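Yeah, one chain of the complex is gone here, protein chain that is, but the others are all in their spots.
For clarity, chains are labelled A, B and C in written order, and residue numbers in each chain start from 1.
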């Protein structure tokens, strides 16, 4: 995931097709000697090999296409998936609130498609480590494949249940992204260093009090529930305004800290 | 900023005083053999030395206080400052959209109190580097002192103008937090690797089109404007609801990518 | 509540004290021959008698004060109250979604301080009628006094329980503002004209599914749940931006329509 100049075969590239309405259309592609078809004509990817990042090219129909090294957020948005994945805006907030930094050891589960594991892998870096648990073997294999292709080498994939099978101790933070997050809280409490945070993503209102109350009972403190709304603005030559459409809801974000039990 | 067990003298600690209304009250303190006064009685900080993180103690009036290792977000919220500083929710979003990761070299300015530099320092880690520019010597000294106390060793402080004095090249991302951000765009373009992002924080509506149009002219592509709203939820024994008060606005966040010039 | 020129003794007036920060300060006063004290000096209200609306005067300290005929929203914001009252932004939305218009007959309860009854009274006008139910005699008396002072003559106050005592039939809409709104749904169904709406205000997340599911079972259709967020913007000579603080939550608003039972 480090991009060297110039563009090489097998690099991941973000193609950006600008549109008059509705914002740009983004495609995440693997640079190979083949055509990539957009709804506005195709791009010959082989032509990009040897070019510099930040170049612009044209589709066969003559529309301008930007060629960019993808950011982690762009990779996550295009993650090969079988289920709903966490949004970059939510992951970003949780990385901050759960205080993830280079060198950290982090436990995470369920793995799902691996998008959150990828974000954690990037944030802890080569000196850190991510251990991810998933009970469904097919998901685990998909996630493993996804992360290998992205060059993530600091992630350990474990077939197991994050609510019962976690063996790690003294970890820096603990991420929960399963349907019954309250069942993973005792795992989290055991695995975490004292005072350190768990973080969970939940989609529904009903889950908020259930998770918060379970966290209190489990011995977590400073429990907070957040929801992140991302408003985009459109700027054209004549005027600026908030985008007409926005994402109304993705997930509620819950964090808390391991307290010593009396 | 790595917390070893147990609590040592001179450690930074977050004291959390739970309240019936309005959420918990947080204090960031340096652990020394002295009293710390809250509005609900004092805590004898010396008593914490040797205790474990995640312990709870009591104020002289008998109110419960949690003792936690502060997260980066909590440190930023309590940053010693002379001016308004960036909020963790905004920094978190920009770290993600500007794709900051361990090992990166990042340029930033104005330094201000150093809160953003601190967040960048944490995100790039020991193998990365942050260069921060500030034209006001007093701010630069304050920021330097703030970051030294936090143990940040990968930040280089430069007395200079980010709109004209930047000498770095091939940097991974470029953060702009000054009153006239459009004037720093040519610096950003020169300093950045091709295809890589600049990120800016601006408080006012008028600055949005001014910055976006200047960025287009300077040769940036995939320019986006975001605003992050953080809704908190209160959960008590009986009910869950969004907090009655919320932060209505902090900053508009603008990112864009360096394109090759024709 | 119709303001004749000029200002007369006993008129309600809105005094607006402009401030450099935090928006203007508003006071709702009864014009009498007495002094009114603000935090920036006093205003001699007697001096306003005979003046025109829209005039400006000065406090004893020399600060400018606007003198305005209060709108319904401003009256509601300053309603004499013993409990939390509905916000104008929420009332406005419900008046629209519940389709209240001049001439309508509307049932409402609990009366509380009468703020919602006042808004309904205004919206249905002299040719309409509002019947409001309240089980607490003290609230009912307070509300009656509040509305008499405001000149509302089309409101009927009933000491009784909106969940069981409603005798009206063929009403145009039915407003529920009590702690257990689901218990008022069968009253609503019996009282309403076919196809017509009920509207309820609820503060907590837990109440949403409870009310919605009860409404479905009771025979209501087209049930919707809304929440209205009001962002204010500050404009000074130099710049425009969303206000730093906003109301994060007041109430969830639920509406539905009476369907024929099979």
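The criterion applied here is as follows: a contact is a pair of C-beta atoms (placed from the backbone, for glycine too) under 8 Å apart; a residue touches a chain by one contact, two chains touch by 3 or more.
All values reported here derive from a predicted model rather than from experimental measurement.
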Partner chains on view for the chain not depicted: A, B, C
Positions on subunit B where the hidden chain makes contact: 205-206, 208-209
Residues of subunit A (touch criterion as defined above) contacting the omitted chain: 203-207, 231-233, 239-250
Hidden partner interface residues of subunit C, rising order: 1, 3, 5, 16, 24, 52-56, 66-69, 71-73, 88-89, 91-93, 95-99, 101-103, 122-128, 193-197, 205, 208-209, 212-213, 221-235, 237, 239-240, 242, 252, 257-260
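Quick note on the criterion: only the chains that are shown with their structure count from here on.
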Subunit A and subunit B: spacing of chain centres that average the CA atoms, whole Å: 21
Subunit A and subunit C: spacing of chain centres that average the CA atoms, whole Å: 45
Centre-of-Cα separation between subunit C and subunit B, whole angstrom: 42
Multi-partner residues of subunit B (each touching 2 or more other chains): 205, 231-233, 239-240
